[in-house]
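Working notes for the structure below.
Left out: one protein chain. Kept in place: all the others.
As written, the chain order gives the labels A and B, with residue 1 at the start of each chain.
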Amino acid sequence: MADNPVPSSLKRERKFYLSNTLILFIVLIVMVLLFSFTSKSFHSVYNLVSMLSNLSFIGIVAAVLTIVMIAGEIDFSIGGNIGLTSCVAAFLLDRGINGWLVILICLIMGLAIGVFNGFLVTNVGVNSIIATIGTMSIWRGLAFTLTDGKSILAINPVIDYLGRGTVFKIPFPVILFAIVFGVCYLVMDHSKWGRKVYATGVNPMAAYLSGINVKKVKFVSFIFCGMAAALGGLILTSLTAVGMPQHGMGLELTIISAIVLGGTALGGGKGKILGTLVGILILSVLYNGLTMLNVYYYYVQIAQGAVLVAVVSTYEIRQKKRY
Amino acid sequence: MAKNDGLILKMENITKTFPGVVALDNVSIDLRKGEVLGILGENGAGKSTLIKILAGNYIKDSGSTYIDGVKKEFKSPAEAMASGIRVIYQELNTLDNLTVAENIFVGEQITTTPFKIINWKEINSKAKELLQHLGANLDPNIIMEDLTISDKQVVEITKAISKKATILVMDEPTAALSEGETQSLFKLIRRLKESGVSVIYISHRLKEIFEITDRVTVLRDGKKIATVDTLRTDNDELITMMVGRNIKDMYPKRELPIGEVIMEVNNLVAEGVKDVSFNLKKGEILGIFGLLGSGRTHLVRTLFGVNSVKKGEIKVNGKKITIRHPKQAKDNNIGLVPLDRKADGLALFLGVKENITLANIEDLGNGFLIKKQVEREKARNWISNLNIKTPGIDTVVSSVSGGNQQKVVLARWLESGSKIIILNEPTRGIDVGTKIEIYRIMRDLCEDGSSIIMVSSELPEVLSIADRILVMSKGRITSEFSRKEANEEELLQSACI
Partner (left out) sequence: MTSLNSKSAVRKSWWKKPIRIFTQNKTPTPSLIVIYIIMVGIFSIFSRNYLTLTNYKSIFNNLAVFGILSAGVAIVMVAGGFDLSIGSIAGFVGVVSTMLMMQENPLPTPIIIIIALCIGIAFGLINGLIITKIGINPIITTLGTLAVIRGCCYFWALENLRIYNTFWLKIGRNFIGNFLPYTTIYIIVIYIILTLMLKFTRFGRNLYAVGGNEDLARLAGINVDGIKILSYAISGFFCGLGGIVLSSQLGSGRPEYGTGAELEVLTIVVLGGVAVGGGKGNYLGTFIALVIIGSISNGLVLLNVPIFLRMVVKGALLVLAISIDALRNRKRLKLY
């Protein structure tokens, strides 16, 4: 198949990206409208708050995972991390440990998880896909072992506020999400470290030979991701008031879908935090809307899988058409 | 309309444009049966476009191609291959996980009926036969991964021949070969000629053009300048045709003051480096000449912190330093323009400005954040200083030409404040015009107080540019010459010890 090279200037690439985001926005608006018309409870305040809170905890993890993916790696263990964090938190609260201390401990655990993942990927050199699929199982298994498969109530004023508190009527998780998202955006689009991440993703060898400590960059991004997942786990625990080893199961699909939808490629080097935001919005609206329509959970799964494949297909097809 | 004039290939009035640039403008070339035709031209002259059209990767805008008198239109590489055209690219394309025999017969494994079972015995014996026909004694059962580049090339050529190639195109085949391997390759090419294969030989190395080709076609700026008999032309004429200006002496002469010792390497032992000692003086260009396997690149990697030092020391400005990571090299103001700029030197999806500031991200602002304005200024500064030809500072660096890409990498180290710059084959794969620019830049840098270590396997380059030349062989330095004393024979001799 003969091909003509298209000299691609960055300008052209930007145009391409913008149109993708445009598609996503259109999809988002269409979905919101559809659900608003078909389900009365969709645009109730209660639902909005609930959706936003859910969206927030997922979004926090997704924003930071985007960084890992731009660096050229991936972390499938976030779901297991969330489950483990949730169980550890509930476990500790059950034994009367101070809420603030619990938060601290969980964040440190998230850090440790990130360190382990980072070590496997950067030091041992395992492919991050498989490595994190493996560690996902370890964290999940530990969660089940800790609680012996049962759920533990997690009620504590500090923890409760994490997920269900409000600041001027805005749910606290949303505030956290805005902060985390804002920081990620700032870091990736405007900071020196963010530039190093992009360089690492585009060409790790060139980055290394330019004096960038590629291993450190990847390692640190895994640590951030582990901590973000832990934070997400805490928020989820608060939202549900319970620590369950099943928390976060299947979330990998949703989050990675959102990130890929948003334009971040699996190979690294390409991607924008803003794109992840749009991806999260779309998937959250989808999930929420379908739930409002009383759609059975597994159908929702079907829908998510289908949306992922469909949207990524359009990206691929559009890219092909240009040549 | 069949034309029977003894030409196995005739490309007439080929024109090809891309958005914004005319790559080929009415270019015509012809290839006689059993001859070796050299194609010379700077980067951007159109050589690779022409070959891609011949090989079926691109479709020409206008013109005609005749294979053995028959007009052909290639719409895909498969069609070109079916007509007997095979291209051996500089970056070899092999299946490293399979054996030699499998590579030769990939996709067409010999089978026996019934049931189309693969006949390994026959595949291996046929492969051995083909290899020996070309004078190679490789074991067909070896896995490609374990072979040297030179051997892999032989396998690729064997593969091409086994598929009945009548026109073999070789694109810079000796780029990664040692002198001895190059001679082996030439022997092979002569054998191919004898068996009636016609060869198109693309190379920047004039010496090789004179050694192996029968005729030479020179391209410049998308146009064909001339086709001459190799025996009836000389260096100056060819260079003049390539650059369009008379360059009596390609390499600028320089006599500049050389200062104190700025870097000392004492009894360095590392992987591939047996026991190396030398020093670098301020303001000088130190050339390191050696053939493949001499340890030059190992030395470079050790100096830059990629490989670890086992014994010995490196001193900069009199102080002993330890370099275990490129970052430390950078902090000691050492920079590296690596051998393979695409794979190791550039972040291809990022823009020119990002690549220029890659080694000095710290200076792009005061705190955590990058001041975009600062970055833009720095980029513009270096683009103008080094005369980097690019549509804009944000242009994706993969769409900039090879020579300019090299300048971008160089700019990166200048931006980072390197005083000692190591260049590994700085002008490989770069057109003559940009080569000269780079030499001039090197000289200017030395005037300003930088010092350069230039690793090169191009004798003319080393002889003309370097103030001092070290010759390496098998991990050691075998001799040292000043520019005045050095000559080709002694350098080569020293490199072959």
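Rule of thumb we're sticking to: a contact is a pair of C-beta atoms (placed from the backbone, for glycine too) under 8 Å apart; a residue touches a chain by one contact, two chains touch by 3 or more.
As the structure is a prediction and not an experimental result, all values here were calculated from the model.
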Visible chains in contact with the missing one: A, B
Residue of B:13, B:62 or B:97 touching the missing chain in the full complex: B:97
Contact with the hidden chain (one of A:49, A:97, A:112 or A:126): A:126
Contacting the left-out chain in the complete assembly, out of B:107, B:257 or B:367: B:107
Missing-chain contacts mapped onto subunit A: 120, 124-127, 129-131, 133-142, 144-145, 148-149, 204-205, 207-208, 214-215, 245, 250, 252-253, 256-257, 260, 266, 296-306, 308-309, 312-313, 316-317, 320
Residues of subunit B (touch criterion as defined above) contacting the omitted chain: 77-78, 81, 93-98, 102, 106-109, 111, 116-118, 145, 147-149, 271-272, 293, 297-298, 306-308
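Here is the rule we use: only the chains that are shown with their structure count from here on.
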Length of the line joining the C-alpha centres of subunit A and subunit B, rounded to whole Å: 44
Residue ranges of subunit A in contact with subunit B within the complex: 1-11, 13, 186-187, 190-193, 195-196, 198-199, 202-203, 205-213, 269-270
In the complex with subunit A, residue positions of subunit B that touch it: 18-21, 56-59, 74-76, 304, 306, 325-327, 329-331, 336, 338, 343-351, 354, 358-359, 361-362, 364-365, 368-370, 391-392, 394-396, 399, 412, 416
